[in-house]
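Sharing a structure, written as structure tokens. Questions coming.
All protein chains of the complex are present and in place, except for one that has been dropped.
Our next item is chain A:
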């Protein structure tokens, strides 16, 4: 039997990361016959594949976003479950990014490669915590791959929001948050901080948030903001997709304080560019310390770095004696920057 090199197992192609011996792609950006998907964010989970293997939550949320016929066929897999695909075996492990998000360990002969998708090692009440998976090659994201990105405790950021609500009871607080994952996490954090008033939702938030609730995640009383009188929104908190917070839509709120929950808010210029008045550093991606700690802890001798600030992370790996290279994969971005409201989200 010939010895497999890592790149014989997984290889970047135009359609995404391709596993030839297994006959599938991971998070393909184009339609493929068989797709293995890490999580349900739209840059990783696209519609139109022949067969999709993912966690139940990922499949459910893809269905919510794309409709019943988003794929030819689907197969659900649990965390810790191992499946044989062609010459490789595939095992899913929690990634701690959003509900249902997974790292995918691909093993062939004695080599194990972990494609971690998007991940974070910070606590999140809305999803299963990140699990460290020992491997030979670790494929890491680099969204916040610069040492300036060190996200503090998310609970402190929520305290900041609540302090502002207390200081400006006559204004509405509008929190921009990506509608899958971030919004529900912010709500859960608000509840953990003891905030028990109803929280209002932009229309685009409703279906995913209700799905989270149906999976047993406690989010307290939620109300659609549509149809609520302007004056009644004073002193309240509303969650909305980031794009909506700078749009005509905000005119229904009394003198709104515009907040934005994102790891990007760590850099002041980024917050100012967006006209954010209350930046909240809450990220669903690992920060620099999280990325570097995870890379080291996997024990992998070779690191492949994708989407984000690859240069700094590759440099760091090399300075630690690890083999490292950027993976030139296109089509993955920061969901917050690319989110465009879908049809039903435009006016909600």
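Throughout what follows, contacts are C-beta pairs under 8 Å (C-beta built on N, C-alpha and C of every residue); 3 or more make two chains touch, one makes a residue touch a chain; residues count from 1.
One rule holds for everything that comes next: contacts and distances are computed from a predicted model.
Visitor: Can you work out the missing subunit's protein name as recorded in UniProt? Choose among "Transcriptional regulator", "ABC transporter permease", "3-isopropylmalate dehydratase large subunit" or "DNA ligase (ATP)".
Guide: "DNA ligase (ATP)"
Visitor: So one chain is hidden, and I want to know which residue out of A:190, A:312 or A:327 touches that hidden chain in the complete assembly.
Guide: From the options A:190, A:312 or A:327, the contact with the absent chain belongs to A:312.
Visitor: Among A:50, A:72 or A:134, which residue is in contact with the omitted chain in the full complex?
Guide: Considering all chains, including the one not shown, the answer is A:134.
Visitor: From the list A:53, A:146, A:180 or A:305, pick the residue that touches the absent chain.
Guide: A:146
Visitor: In the complete complex, the non-displayed chain touches which residues of chain A?
Guide: Spelled out for chain A, the touching residues are 96, 120-123, 129-132, 134, 136, 146-154, 167-168, 246-251, 255-256, 258, 266-269, 271-279, 283, 286-287, 289-290, 292-294, 296-299, 301, 309, 311-312, 315-316, 319-323.
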